[in-house]
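One chain of protein is taken out of this complex; the other chains stay put.
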Amino acid sequence: MMKNRLMDLLKNVSAYTVICLYSIFAIFPLIWLVIISFKSDTQMYNTTFIFTPTLDNYKIVLFEGADYIQAFINNIIVSGGAVLLSLLVGVPAAYAFARYNFAKKEDLAFTILSFKFAPEILVILPLFMIYQKIGLYDTYFGLIWVYQLITLPLLIWVLRGYFEEISVEVEQAANLDGYPWYSVFWKILVPLIKPGLVASSLLAFIFAWNSFTFPLLLSGFQIETVTVAALRYIGSDTVHYGQMAVAAAVAALPEVVLALIIQKHLVRGLSFGAVKG
Amino acid sequence: MATSANMMKKTTKNQKNIKQEDNKIPFLVKARPYLIILPALLLTIGILYPFATAIYYSLTDFSFRSIDYKFIGLKNWISMFQSKNFWHACLVTVQYTLATTGTEMVAGLGIALLLVRESRFTKTLRIILIFPLMIAPVIATLIWQLMLNNSVGIVEKFLNLFGVFNFPWASSASTALLTAAMIDFWVYTPFVMLLMLAGLQSLPKSPYESAKIDGGSPWFTFRTLTLPLLKPFIFIALVFRLMASMQEYGIIFALTKGGPGSTLMNLSLTGYNMGFAFSSLGKALPYLLVLWAAIFFISKKLIGAWLKGQQNAQGN
Partner (left out) sequence: MKKSKSIKIFVSVLVILVLSMNMMACSTPAGETDTEGDAAAVEGFSWDMASGSTIKVMFNQHPYAEAIIKKIPEFTEETGIEVEYSLTPEENYFDKLTIALNSRSGDPDLFMTGAYQIWEYAPAGYTADLDQFLNDPNMVDPSYDVDDFYEGIIGGLRWDLKAGHKIGTGPLWALPLGFESNVLAYNKRVFDEMDLEVPTTMQELLAVCEELKEFGGPGTYPLAIRGARNWGTIHPGYMTTYSNYGAVDFTIEDGKLISQVNSPEAVEMTEMWVDLIEVGGAPSWSSYTWYQAGADFGAGKAAMLFDATCNGYFQNPEGASEEAGNLAWVAPPLPEGKTEINSNLWTWSMAMNEASKNKTAAWLFLQYFTSADYQKWSITEGNCVDPPRKSVFESQEVQDVLATNTGYIEAFNATVPGTTIQFTPQPHFFQTTTEWAATLQDIVAGNYDSVQEGMDQLKKTMDEIVADVEAE
């Protein structure tokens, strides 16, 4: 008995040590990012934790020149739009892949996934030419469309796994009770796949939000996104790390807020299953 | 794009069975799955055109140095296979992929398993540990670069306390891959962790209860229950991480531009350099197409294995 308890204790201690070590590794750069966002260029290299904090970086990024705010709004439109569009077409598609058995099913599913294989730079030049021709260059819809390459395969493939986990009897029972298909879908299936839905939407949003090559090369005059804008603080005179940190921290805000909002949905997923490690 | 026939024939108890040869089924019912998928396909199919164009350009001497270009057959392909840079790039791609995907999968799953217990501590960490993913990789790399800098970086100052001075990080051939992989690990482990957590939380409860009654050791439970049940999620995470790390460009470029020497010149960087920095797009495209084909092939194998596993699991 004693031995077992000791083992348990040891296990707990080592588990917490691992978690803590990883957490320090994961979180410290973020803390550092926040710290340097309060440092002036002058003190950037010569001080560590003790310095004269300043809000200048925030002032410059947020208020001097409306560029960054505009980029931020653009990013919300483009990334939000991309995820919404992906959800709209992706959830039904994932359902179909999971539920129906039809000719060429795996081929079609794999085809959708394979669009994500193409290195962005492989298709960027032809894409640029087409966008110029059909007037999608430098437009919101142009970016939302091309972002589907980032968001859609992820959503479909993650959600497909969730749909497959749901037994078909649940659905049939609801059908027999006389619910129309859309309320079965909405009231029964969607709550069941919620953990996957929120997790994959969040991931899709994050990847769209941080996308770099596509917005860099397919927009620029009218629409600029935050990642491209944040790199601008590498001015040629010097790297304004403080301003870049502000830009990065501000850019991460919507993602953080989103993650906090969905936290409780992620937890609710626990209600139908718990695991002991 | 064909999959092995046995995969397509499979019918599982969770799927509505629509028999193709049954003519009595109205067209609309038969076509329903296709119609549901159609919008998703239409949205992504646009990429097929640029992709076809890219294949065509790889057979030309397309260069940004000139407006005209002409068909030159397989010349670009042959010269690529003869170039030692190509084989070096393949090697680097493999090294980088193994170093990043391997560690991220293990750590992501491990952390998720540790965080799945319910407590305020784990609840908070579950959110906070996703944060690194929210910093754009290029910017994350620049921040890391600042932290690792030997003259001004905070990590250097920390290491100095332990008597370590001027650790070479990205500037030496022996540690550059490690440094790049470490940053990749920092950015993308949360991705794996998040998927694993979502998976763990949707696992059915009953098998665990019976396992508890049977008194199996935790390791035994993990191996025989958790791992198989988690397989779909592991596969998804693995496929997406493989695809991305085989293509990784941003982190390496921001860190060393492929140096020192050619230590970190993977296929993406070699292709990008050739196509854009050196303006010879025709020469560059074979590198990127090989990369595409490799990812295609590997993912296909993985997903084939996954489907087979699914089938076996459900067939019993």
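For reference, chains read A and B in written order, and residue numbers begin at 1 within each chain.
By definition in this document, a residue touches a chain if its C-beta (ideal position, glycine included) is under 8 Å from a C-beta of that chain, and two chains touch if they have at least 3 such contacts.
Please read these numbers as outputs of a predicted model, since none were measured by experiment.
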For the chain that's not shown, point to the residue among B:W169, B:Y208, B:F235 or B:W306 touching it.
B:W169
Check the options B:N76, B:T100 or B:Q145 and report the residue that touches the missing chain.
B:Q145
For chain B, residues touching the missing partner are 1-2, 5, 48-49, 52-53, 55-56, 64-67, 145, 148-152, 156-157, 160, 165-166, 168-173, 253-262, 273, 276-279
Residues on chain A facing the left-out chain by the touch rule are 40-46, 107, 124-125, 128-129, 132-133, 216-217, 220-222, 224, 228, 231-232, 234-239
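Simple rule for what comes next: only the chains that are shown with their structure count from here on.
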Distance between the centres, which are taken as Cα means, of chain B and chain A, whole angstrom
15
Footprint of chain B on chain A - complex, ascending
15, 18-19, 22-23, 25-27, 29-30, 32-33, 36, 44-46, 48, 85, 88-90, 92-93, 95-108, 110-127, 129-130, 145, 148-149, 152-154, 156-158, 161-162, 164-168, 195-196, 199-200, 202-203, 206, 209-210, 212-213, 226-227, 230-231, 234, 239, 241, 244-245, 247-248, 251-252, 255-256, 259-260, 263, 266-267, 269-270, 272-277
Quick check: in the complex, which residue numbers of chain B touch chain A?
1-3, 7-8, 10-11, 13-18, 20, 30, 32-34, 36-37, 39-41, 43-44, 46-47, 49-51, 53-54, 57, 107, 110-111, 113-118, 123, 125-140, 142-144, 146-147, 151-152, 154, 157, 186, 189-191, 194-195, 197-198, 200-205, 208, 212, 218, 221-222, 226, 232-233, 236, 239-240, 243, 247, 249-250, 268, 271-272, 275-276, 281, 285, 288-289, 291-292, 295-296, 299-300, 303, 307, 310
